[in-house]
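Starting off with a structure, shown below.
Only one protein chain is missing from this complex, and each of the others stays in its spot.
Labels for the chains are A and B, by order of writing; each one numbers its residues from 1.
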Amino acid sequence: MGGMDGFGPIPIEKNEPVFHTDWEKRMYAIAMSMLGRHFDNVDEFRHALERIPAPNYLDSSYYERWLDAMMTLLVEKKKVTREELVSRGAEPIAPAQPANHCKGDSLEVRRRSARFREGDRVVARNLNPTGHTRLPRYVRGKRGVIHRDWGVYVFADSNAHHAGQRAQHVYSVTFEARELWGNGAPRKDTLRIDLWEDYLEADSSKTKAAKKKSSSVTRSKSGKKR
Amino acid sequence: MKPVSLEELFVGTPLEKEVTFSAPWEARAFAMAVRLSESDICTWDEFRHHLIAEIGKADKVRAHGWVEDGDGYYTYFLRALENLLREKNIVDASALEMKMREISEAGHDDHDH
Partner (left out) sequence: MSGNHVTIPTGAALRVKALETILEEKGLINSAALDSVVDMYETKVGPRNGARVVAKAWTDPAFRKRLLENATAAVAELGYGGPEGGHLVAVENTPKVHNLVVCTLCSCYPWPVLGLPPVWYKSFAYRSRAVRDPRGVLKEFGVEIPEKVEVRVWDSSAEQRYIVIPQRPAGTERMSEEQLAELVTRDSMVGVALVKART
């Protein structure tokens, strides 16, 4: 990784984080010096990290991803040109277009293809246990609420029969303890589990409990109607 | 069968007394899975798929009998690793058997590796 000269002195950290290799240590130090000098804030850096194209993201080790993110940001902020980086031996990469097969996706993909949104009532499907190993028995057929959309992930179930063998949204879903375990469970307790979209159906049941859950959710969203 | 309480499973063991791996083979199996998942061979999620399957099998047995094998965890890990490598056509059962025999016999002959 020669050719990264000219980006300022390497800061020495008080509590130096532990690294696997000296190379990684140096990359981190460069990142930190750049972070202070050229980035407006951590968010920009993180956003660049998230926009690394899928193949690079899936293959690179964590610290290589840092480097990718740094180069992308520096070029975008016009601190350095692509030509300069390439002439110094680097291979800058173009940020991803929204892709189907991303481990972390862009906002556009998320908005375009998610079936559920935060606050939606859902039911976990009652699927045949074999081949659906990411849907634990205890949630099957149970009603919950979408807490959060984590974005798109590639489902790595190598079972060829599984319909979900493609990129899809993964959601954090909240279940009340009483829904899972009956009225003996403490009233306030809940469980959150991360479920693939294929495992969920919209809950259209109109039971009193569901109505109450739904109205308390819309209320808490400060007037936002679904 | 007596249910195993969490206390019997090292609850409250001071962190200094805990060991990451209770035998060298566990460490090697773990490291192999990590390194393979970092390479083009597989992703960690693919490995995890096999691990979940092996643990699931063992859980079925245990759900009926509460038998707990405290240090059995890396056994599932190893089985998952073998299943993954077999599925990817990298190491088949007979190649593994042969290599195991080779190692045992070489050890007996006191050859160096």
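FYI, contacts are C-beta pairs under 8 Å (C-beta built on N, C-alpha and C of every residue); 3 or more make two chains touch, one makes a residue touch a chain.
The structure displayed is predicted, hence computed values, not measured ones.
Every visible chain touched by the undisplayed chain in the complete complex is listed here: A, B. Residues touching the missing chain, restricted to subunit A, are 13, 15-21, 28, 42, 45-46, 49, 61-63, 66, 103-104, 133-136, 138, 150, 153, 170, 172, 177, 180-181, 186, 188-196 (touch as defined at the top).
Along subunit B, the points of touch with the absent chain fall at residues 3-7, 9-13, 15, 18, 20-21, 23-25, 27-32, 34-39, 41, 44-45, 48, 51-52, 55-56, 58-59, 62-63, 68, 70-71, 73-75, 78, 81-82, 85, 90-91, 95-96, 99-100, 102-104, 107-108, 110-113.
The rule is short, and it goes like this: only the chains that are shown with their structure count from here on.
Spacing of subunit A relative to subunit B, judged by their CA centroids, is 29 angstrom. Across the complex, subunit B meets subunit A through its residues 38, 40, 43, 45-46, 48-49, 52-53, 56, 87. Subunit A makes touch with subunit B in their complex at residues 58-59, 61, 133-134, 154, 156-158.
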